[in-house]
Structures are given as C-alpha cells and as structure tokens.
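Below is one structure, written out as structure tokens; the observations come after it.
Removed: one protein chain of the complex. Kept in place: all other protein chains.
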Amino acid sequence: MSKTPRFSAWNLFRQGISRSPWPRMWDHHDLESSYDVVIVGGGVHGLATAYYLARNHGITNVAVVEKSYIGSGGSGRNTAIVRSNYLTPEGSRFYDRSVKLYEGLADDLNFNVMFEQRGHMTLAHSDSSLRTMRWRAEVNKLEGIDSSVISPEAIKDLAPFLDITDHPRYPILGALWHPPGGIIRHDAVVWGYARAAHAMGAHIHQETEFTGINVADGKVTGVETTRGPIATETVINCTAGWASLVAAMAGIRLPIVTRPLQAAVTEPVRQFLHPVIVSGSLHTYVSQTARGELVFGASVDPFASYSTRGSLEFTTGLATHVVELMPAIANMRLLRQWAGLCDMTPDFGPIIGPTPVDGFFVDVGWGTYGFKAGPVAGEAVAGMIATGRPGELIAPFGLDRFESGTLTAEKGAAAVGH
Amino acid sequence: MSGYRIDHRPGEVIDRSREVAFDWNGDSYRGYMGDTIVSALTASGVRVFSRSYKYHRPRGILTATYHDPNLMVQVGDDPNVRGGHRRIEDGMQVMPQNAWPSLDFDVKATNRLVGRFLSPGFYYKTFMAPRRLWPAYQMVLSRFAAGGTVDPQTDPGRFDHRYAHPDVLIAGAGPAGMSAAIAAAEAGASVILVEEEPQLGGHLRYGGTEDLTALSDLIDGVHSHDAIEVMTDSVVTGRYDHNWVSVVQRDLPGVSERLVKARVKCLVVAVGTLERPYVFKGNDLPGVMLSTAVRRLINLFAVRPGERAVVLSANSSGDAVVADLERAGVEIAAVIDARTGGSVHEATGAKEVSSVLDSRGNRIEADLLVTATGWTSPTALLNMAGDRPTYVPEAARYVPNDLPEEVLATGGMVGDGSTDLLIAHGAATGTEAARRALTVKAFWQSVAPAGRRIEMPKATPAGVPELDHEPHPEMFRSSTHGIVDFSEDVTSKDLISAAKEGYDSLELAKRYTTVGMGPVQGKVEAVNALAIHGEATGSSLLESVTTTWRPPYAPVRLGTLAGRKYEPVRYSSIQPWHEARGAKRLVAGQWIRPDHYGDPSGEVRAVREKVGIIDVSPIGKIDLRGRDVTRLLELVYVNKWSKLDVGRVRYGIMCAEDGVILDDGVTGRLGENHYMMSTTSGGAGTVWNWLDEWLQTGHPEWDVKLTAVTDGYASINVAGPQSRELVRRLTDIDLDPDVFPYMGVHTGTVAGIDDCFVWRIGFTGELSYEIHIPSFHGLQVWEALLEAGEDLGVRPFGVEAQRILRLEKGHFIVGQDTDGLSQGFGFGVDWAIKLDKPDFVGKPELDWQAERNDHPHLVAIQTEDPRLVPVESCQIVATDGAIQGRITSSRMSPTLGRSICLGQVDPELARAGQLIQIRLPNGKSAPARVLTDHAHYDPEGARVRG
Amino acid sequence: MLVILCPHCGPRNSDEFTFQGEVRPRPDVNGTDPGEWRRYLYLRENLADWVSERWFHVSGCRRYLMLERHTVTNEIRDVELVGGEQA
Partner (left out) sequence: MTRREPASVAELALTDLSLTPKWRAFAGYEAVGPGTSQRTKDGLVWSVTPGEWTVLGDRPDGAVDLTHVRAMFRLSGAAAATLINRVCALDLGDGMFPDGAAARTLFAGVVTEIVREDENGTPSYLLLPSSSFSTYILDVILDAGGEFGLAE
C-alpha cells in the first residue's frame, strides 16, 4: 500500500515544479480469501462505511466489492444536492448529522469535495404545498435546523430569474428556505472516501461482481464473486437500485421497487442562479454548477425499471417546467441526460439495520435521498457493525417496521425527490 | 468583403447576389446569403473565434461544422451558438464568448504560464484550508465558468411539437441515406429523411464534378417521391426504447424550432463519419484545421482558409484537399504523407500557426496546417439503440456491431467505398428497412380492435450486404503532447497522469479530467481520448472498450423541448360569472375556482344569517347502475349500504388496503339499481379508477356500470336558514321536511331546467340543498338563484368562506386534516367504520388499529387568546420539546368572533379541556384547550336538520 | 415512451396508461395476520428479468391489462386483459 501524501496548495506547487506524477489514489489488490466485513457496492454509502469502520472503530480488514468502477451507480448519477429540511423529526435529525459531516468532509478526507452551501429553496404553488412547507419548517426549527417559509418578494431577491408574476396554473405563493442546503461535487465525495478508506487498509475491488451469499443455519458464512469466494460473517448491502437482487441472494425479500431517476445538464453559461431551486408541484429541481451548467432533476420514472437509458418525456416535461419557472432560459441548450436507479420504499424512508439472516445487514431503500445521506449512513452503519446494534439515529428505519406497521411519515413530503 | 473570397465554385451554397451585413465583436462585417457566421468572417480575414476554457488559448476553425468546439459564439441573447453552422442574417449581433476582456488581450491567458500547476482535478487538492476562505475560493472558481450569457429579459421565442409515424426514418442524407430513402419509398414505405446540414448530399456537396453529378441525380430521386418527407437543417437527437425517435427541425417558418416525436417502425442510421483531429504539440493553434473543414470552406463557401499550407495526409480526403487548396490559390508548402510514415511533430506560432515541424525535423513556414488523419463514427444513435460498436484496427475506427431488429445502419459509418458502392448499400438497406417496417405496420393494423390477448410476432430480418473497409493507419497522437479535448482544454498529458493517479477505468478518467464533458461531448475527440487512455493504462486496447453516448446527440434548446405552453385547466360553466365579479382565483388541482369575492367573513355571515350559494361543480360525481352496485359500495366504503332507501343519501368513507383514509363524500340512491356517488374534487379521478380496479380485477362478474359524470353537472350548494325558501321559489320538488328530510335526495326541475338532482346535506353546518344541474345550464340557474333570492339577502360565497364554515362545524378535509398515515379511526367518524362487515377494503388494518388504539386523534382546539390564530402546521409541543401533534386547520371565526382550530394530537391529549402548548413560527408558545366535540359551532346539529 | 399494444385500442403510447406493477394475491381478510397482510401490501420481487405486471389504460379503454415486460430492456412480449370475459 503506497503512502498517501497530503493534498495542499503547497504540494500542488511542488508537484508542478517537479513534474513528478501524484501517487495513486487507491491500489488494486488481490482478493483475500476472507475479510471481517464485506461491503457490497462501491458507492458513497459503501465507501463511507468502510472509512468510518476504520477511522471510528479500527476495523480495517474490510473489502468493498464493486461490480463496475467506484461511484458508477447512484453516487455518480445524482444531482449532488445536500439538505436536511425533512418533514419528520427523525428524518431531520438524521440528515442534519449528514450536513454536519459534509461540512467537515474536505478536512476529514483532505480532499476538496467542493461543498457549496448556496441555500436550498422549495417553491410552493398551492395552499396545500405551502402548508407542507410550514409543517417542515416548524419541525426543522424544533430540531435546531435553519429552515423557514419566505415570501415571493424574498424569493425574487434570492433568485431573480424566477418568474413570480401571476401564473394561471402555478402561482409562486412562497417557499421553504434552507440556507445550509447546497450542492457538492459528488464524484469527489466518492474518491475522497475511497482514498481515505484505502489509506487505512480497506481493499477496494472494482470490476468485481457479487454472485452469491452463502448462508448456513440462518448465518452468513461467505460470499461468491466473479473473482472468487470470500469467507466472511458480515455482509452489508449498499447497492441501492440493485438492493432487491443482492438481498435475494440471502433469501431476503424487501419492500422495494426499483425506479429510474433521471437527470440532465445544460451547456454552461455565466453564473446567474445561486440557490438550489425545487418545485414539488412541477416535479423539478435545478442548480447551477461552478462550471456554469444547469443541473436538473425530476421525480422518478412512471414505471419500475432497471434501465438507465432515459426517456424523451423526462426532458420535455422537465423543460416545460423549468421554462415555466424561468422563461428567460428557453434558449439554453440541454447537453446530456442520464439516469440512476432508485430503491423506492412504500413510506419513502430508508431500510437500514439487521435482517432475519444473521450477519446480513442492509443500508438500502434510500430512494431519491441516498447521496445526501451517504456520510451519516456510513457512520451509523459502521457503528452498528462495531457495537452490534443500530444506534438511535437509525433505530426508526429498521426492516421490521413494515411488518409491525410503524411506517415513517416522510411520505407526506415526498411529492418530489428533492 | 476581402481577398479571402475566391472565384465561383460549382458546389458553392452562397448567393453572391445577396449581401448580408452583421456585427462581430462590435465591428460590422459583410457576407453572402448562405454563409455561416464563420465562413463570412473567415472570408474577411478573421482567424480567432474564441478562447479556450482553462488556459484561454486563442482558438480558430477546427471542423467548421455544428460540432466545432472552437466556434461557440453569442448571437444576441442566444448563448453558445454554433458559428460553423448558423447562417448569417442582416443585423445579426455576434459576440465572442469566454474571452473577457477581449479576444486579443486576455488576462486569464496567464493561466498558460501556470498551466503546469492546473493539472486535472487540481481543485480537489487545494482551496481547502483555511475553511473560512472556501466561499472566496468558490467565487474564484465560478469566474472560470465558460459559455455565453442569458438575459432575464430574453423573449422565450416560439417553439412547438409534432407527432409523426413514419414507416422508416433515416438519419443523414448523404449518398447512402438518400438512396436508402428512395429505395424505401419505392418499396411502399413512408419515409422521413433528416439532414443536419442545410442541404442534402453530405460530403458529395464539397466533392468534385462526379460527386456533384451523383448528388443532383439523388436529389431528383428524393423529390420525385411524395412518400419522402425531407427535413434539412434538422437533427435526430435521440433514439429511445421502442424506436421512439426525437428530431429537432430548425428551418421552419413561424417557429424557432420544432421537436418531432416519431414512432419509427424502422430507423436507418446513415450519419456518415466525423473527421478526427491529430494530437501533437500546438495542435490547437488557429490555422490548424481538418481537411473536411478546408474542403467545406473552399467548395461550399468559396473561402480561402490561408496563404501557405502544410498538409498531413493519411487518406483520400487529404489528397483531395491538396487539389482543392491549389485550385483556391493556396501555396502548398509541403505534403506530409502519413501512409509512408510521415507525421507532424509540432505547430508553432504566437496567436496562429507560423511554422510546422515535421517528424523528420524539417521546419516549414506556413499559416495553415491541414490534417487528414482519420475518421470517427458518430455512433451515438447506435449506442442509444443498445449496440456496442466494435473497433476495426485496419480501418482505425468503430463500426456497428449488434443492432436490434428495428434499427439499420448504412454509409460511411458501416464501411468505405466509391460513391456508387455507398449508394448501392444505401438502396439495399432502404429496401430491407421498408420490408421490416411494413411487417410491423401490418401487425399493428391487425391488432386494433382485437381479442383479449396479444403475442408479439417474431420477425425474420434479412441481412444487408457488407461494406468493406479501406485500410487506414492508426493515428491518434504524435510523439509530442497536445490538446485532446478542445472544449475542456484536456491534454494528452492530463489523461496519462490521471490514469497514473488511479483513475484507470475509462469512466473514472472521463469524470476526473472532464474529457468529453464539454458542449461537443467529445464527438470528434472521443477515440483519441480512448487511445491515449489505453496507451497510459497499457491495458485497455480500443478493441476492448467503447464509450456510452447519452442523448441528446446534439444539444437541444429547453424551449424546443418544452414546446408550446399547454397546461390542461378546467372551468365550471359558472366560472365566467365569478371572473366577471372579480372573484380571487384559487388553483385547485386542474380546476380554477373562486376563492372569495372580496369579503370572506361577510360571505360566512350571509350563510349563517340568511342564505349563500357556492359553485361546487368540481365535486366528483359517478353514476352507478346495475344489480350489484350495493355490493360494490359495501366493498369500497368502510360503512354499510344495504339499508339505504331510494331517495336517501349517506356519508361514506373509503380507506385503502393499508387502512389510510382515501376519500369521503355522500352517495345517494336515485332508483332501485341507480346510485350517484360524490367524491372530493381532488379525489374524483382516483376514486373512479379505484372502483374500476375493484370491479375488473376482483369482481368482473358483478353487474355494475360506472359513468363519471362530474362534468355533466354544475353543482351549486344553497346554504343558510333561508335556503329552503330560496330553492322553493325555483323548483317543482316538494321541499317539505317530512317529504325531503336531511340526507334526502330528489330529482326534478330547477329554474326551468329538467333532470336536476338535489340532495340535502350540511357541510357548512346550515340547512342546505346541493343542486346538480346539467352543466351547460349551470350559469342560468346560478343567476336565477341570485335574482330570486335578492330579497332574502342571498350572497355568493367562495371556497375560503366554505373552509371557515366547515371548520366552525368541525368537518375535516381529507388530505388537510388527514395525512398519508391517517388510518380510519380517530377522525370523529369511528361510528361509520363497520368492522362486523364480512369484508371491505382495508378491513384488517382497521381491525388492528382499533386493537392498538394508539393512533392520533383529530380534535377541535381553541387558543386561550381568542385573537391569536396559530398558522396551519404549527406543532403542538410538550414541555420536554417532544412533538405531540399539529394544527391542521385554523381560522378566525366570524361567527364566534374568536380563533378556532382542528388539530391532530396524541391519544392522551384527546380529552375535553386538555391544556396544550402550540409552538408558533416565532418560537413562542401559545396555550390552548381541546374541546369536547369537533364542532365549534352548533354541536347538536340543530341547524342542518331544521 | 414505450408503445403498448392494447387489445382494444391498438398501439398506444405508455403515457396513456398507469403502472401498477407486481400484483400479489389478496389474503382472506378474516383469516389473515399482520405478517401475511403486510407482505401482501409491501414486499415485492422487484426482478431484473421478464416480469408479469398490471397496467391500467386510463386514457383509453379503461381496462386493466397484464403485461409481460423485461425490466432491463423494457421489451414487452405479451399483453393480456384482466378480468375474464367481462373485459
């Protein structure tokens, strides 16, 4: 394992002078015959879990098994929005911890993840959505989260391109304003966790596909991969859209339906939009990157699928809605569209914790919220593996809640993914 | 016009009789009709059109097409316009982009000096400490944003959409595409032929005499077929599942652009090839051009691209360009033949090429370096169709591999050959495309209308002849390093160092270096990037990799994707009256409703003291007929229906299988086997589908006929102590309470309109009659009521007054006072839930809810301070800060002169007189008390029954 | 936009239909227990393969259909009406 140097302006300068290449971010390893913990899925959840297992609990004999390249799933396909203004106390508390971790992540990982806290604005076009915004704001305040309902005038000041004049169908009546929310460089988060986890001893196996989980007397004994078997007593499923398929290997059925979530980006233009804008009724959210591109997202596709090919209707519907919000951008050009796979649950809450199979844990069901939860999920799952029980933050999100009928109430606020 | 314009060329597309005046960078220029921005400027001696993204190096023509990364300009308020494609118009204002403060002087060009420190992803490695400076760093980084500008005042322009159903759609109208179109049409198929350029012909347009002759024959052939619809200056932007194909049409009168959405039975991809740049030191200097760019400038626009040229040639296009240059009077300084091992080492010059150093060490003075080093197939449409093109080393390019049945490819992207061979291959492909398309068409026609089951047929695709590949040397990078991605300023060195840092999967390298992420999406550079990445990793040979192209193939305006603004909106037949009286508009789903007429409190008082009328037409109405209607009602409602007599209505609640409240409303029995169900206005569609679902999937044998008649009736609620008197004056229906009691329904004539039905219900808490009138007559009855009730003090009231009235009465609204987790018990209607019924939707969950008995309760709440109205959604908080419930509805009651609320609270708080604390938005707490009954007003209900 | 060959209406765009997905048999409401009932409500196979799923032609003939669709390619190979002869 190569020594990982610190990144800094000074080292960047030295590197520039010497022209010597930077050492590798992570190395290739042979597949060991056994690991203490095997994590399925090399996205932000899996890699963060590996990182916190090592950093917080000294557990370093860990393999992260990724069927493609790291961050090839939802982690590299989301719209990189971070926020904590959720509807329920448990949801707000949970995501607030994630925001805190994101705020310190560049220092923790010595890798600039470019977290820009530009503020997050959710527009309300009807009395009922305004009521939901207030509901979220009031719950958020009780959790100490900066969140409030603002007027159309305040909206115009924060985002001058928004058309707040009287729309026949979608008047802008107000918005939920959440200053700590913002955008981040999603790939950097993946690479930063991978580099740090690797530096502390975790093995990252890319291009290695999971083919089976061996269970004996209700206990995990090992796993099968395209590069050979691994003996282990602990397997963590962090595979989002593919969660049902991996769980089925252990004989577990989940309350999950996989749906594509599409996103798109325009050509760059000069900066004109600072905050992240979300409209639930118009099923759209938009932000402008530092490069000048507008990044768009919408709600999940109308039917279940494992396809990431994307649809024309996503782009036409999206354009209709963003042009309704900002008529002046009609001449901007949509450059590229793509899709990720979301593991949707009936109550829009995650499923995180143990399963009926001893040693098989899930960190799935994130639906459209997975990326923003990466750090806290990694921290909490690592804690659960180390201590043997789910901590307070994740207790409400167990798999057993579906059988006991105690669903989470996030349902109420889940009109749109972000 | 300057000396760069040469004599007439046989294939030129400019109209020398029509000069066009336009501005570039603040100065005025002239060109000819048919010129592109760039051809006109080149004719006037302009060489630099932009500055590069990262190092701000001057950039000139590379490909002279839509896909040229160096020719992005701002036209008026239109950013990122392709200067190599957009034709000039009189008065056009063209400005350079990404060149602040000017094309010539450029402070950020100092980046070139520090370029060695701007290694790929440098920003990930710095700007971290001290953290407080990060916001400042953000400002710096965002200054680097490339591209044009958008203006808040921009007029969005006019765009529209069109659906099309061609048998065959052909992308690309070069020789192969055109002959495919002709052959398909001759085989009886309807064809849409799409060409990205303004003219048909592809490379034939800038070819020699033979090419031009072949072209005119093909054009005649295409025009001779009415079954061929031609779309020039149009581009196929995407191929989606089930051959759903998007085309952007640009050359239209009336609209800026049109999006064509085509269900194509067979798609033919004939987009030819793009010429590939060569990577070497200085390869991005203005004056370094591709051979096809030069051939376009000379043969289409009669423009001389330089004075003294060096040509690096690896193929026939390189040979042809030499001839073209000579004809254009350009001195040929040297021809370096790559087929015999020649290559270019370096191009040097300050702001443009001044000399070229070849691989043999000769330095040649020249202001033009033309490269012809290979072709790239733009395989985007094939990738979107699920193909993974394979690399053919002999031809040094990718070719189609495994296409689905409904997609074919022809022309240059399949192989090489003489014009005749390409035309022959196109024809064979067109014939096969027609055959496949017509098989599908025949099957689709046989389907409608059909039986109960369909199995898709398995077609038997016939093959299409192969097209050979001319041998071509593999040329990607010289022995020196240069620019690979011109849009993103990514060098071959960057790609190599990224791979060494660990980004050794191609996708990681792309994301890290941003190669291929720019506005031209690496169309011309992609294969160079693959080759150089392979060179760095030593592993991935081109054979083993391919890159995924995501739609759209070419960028599309948001306005084009949006099309015209069509948002379905619904109006009651009485809405014109509301508008005329200045009613405040309320958006309720698709409906536009009157919120109030200026004085909601006054409207409330009118109802309480005299009589008011409200337009409730959006209320869902479903006509149910048949012997088994009662069984259906028993199944979908939680309450009982067996004993409902004709002429009576009953309030009912529907829950879903998880026990959560779905909808509520009254259903009346109009005849032995005839019922009328009402739903909430928002729930009308859901409930209609819900009934159909339970019938079709659960009880197809039941005799029930459903007809949604919401729009068939205008609905007017007449409420207040005087409502009986008012309605009496207009109807033949006997309103005597003994004949027409509370919760009764009768049909008859109202204000001269037959076939109305009227039911007596009390959402407002007052004596009230809901009149349902055949909708085209709604306005007439509305006006009759106002006229007849004038002396009674009748007043129209809106949704806001109705909300207050029902809140005073304590009636909940599904979706406001209930939420996504609200099961049936706890909302004051427990009496309606009949767990002793054998079966109904959601029964088990409601059974268990009753057992657990730990559910929240909806209660009426009054604040201790009667003037304080806690805004809806305020939380009810325990002293320890725990949430115990929330306010779901709140208003100031004009009737009681105090604030009133409904709220959900934990069961232990659902006790009359219970003191609770409401947390206000300002953080203060407001004490309040729980009431005995839901009703703040007339709890006994004497008034409704009056 | 998929094309669904409705037995009554012929080839139609999928935006005329609403997707219901996997359907699980409804347990006997009087004999069931929470475990069985909530498996019926919430658990899904969610296969990446050929699946049989329910769609509703809400903007066309308003009939419920069973489709055989591949959830990776979205290819549809079979369409059948729900509800016996009444349909």
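The letters A, B and C name the chains in turn, as written, and every chain counts its residues from 1.
Note that contacts are C-beta pairs under 8 Å (C-beta built on N, C-alpha and C of every residue); 3 or more make two chains touch, one makes a residue touch a chain.
This is a predicted model, so every value here is computed, not measured.
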item	value
Chains in view touching the one left out	B, C
Selected residue (touches chain absent from view) among B:Val709, B:Leu786, B:Leu868 or B:Leu920	B:Val709
Contact with the hidden chain (one of B:Val94, B:Val150 or B:Val230)	B:Val230
Touch with the omitted chain, as defined above, among B:Tyr137, B:Trp444, B:Trp694 or B:Trp848	B:Trp444
Touching residue (missing chain; options B:Glu12, B:Asp35, B:Asp78 or B:Asp160)	B:Asp160
Absent chain, residues of chain C that touch it	8-13, 15-16, 58-63, 86-87
For chain B, residues in touch with the removed chain	160-165, 190, 226-227, 229-232, 249, 251-252, 254, 261, 263, 441, 444-445, 448-449, 564, 566-573, 591, 617-618, 623, 625, 705, 707-713, 755, 774-776
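Just so we're on the same page, only the chains that are shown with their structure count from here on.
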item	value
Distance between chain centroids, defined by C-alpha means - chain B, chain C (Å)	26
Where chain A and chain C are represented by their mean Cα positions, the distance between them in whole Å	30
Residues of chain B engaged with two or more neighbouring chains	240-241, 244, 261, 845, 848
Residues of chain A whose C-beta touches two or more other chains	307, 311-312, 405
Contact set on chain B toward chain A in their complex	77-80, 114, 116-117, 119, 122-129, 131, 134, 138, 141-142, 144-154, 156-157, 159, 161, 238, 240-241, 244, 246, 259, 261, 384, 497, 500-503, 505, 507-508, 511-512, 519, 521, 550-552, 555-563, 565, 567, 569, 585-588, 592, 815-816, 819-821, 845, 848, 871-875, 877, 881, 883, 886, 919, 921, 923
Residues on chain B engaged by chain C in the complex (per definition of touch)	240-242, 244, 261, 263, 386, 444, 447-456, 657-658, 689, 692-693, 695-698, 700-701, 838-839, 843-845, 848
Complex contact set, residues of chain A against chain B	7-9, 11-13, 15-16, 19, 21-27, 68-72, 76, 89, 106-107, 110-114, 116, 125-128, 131-132, 134-135, 137-139, 141-142, 148-149, 160-161, 168-171, 185, 187-188, 191-192, 206-207, 266-272, 290-292, 307, 309-312, 315-316, 318-320, 322-324, 327-338, 405, 407, 409, 411-412
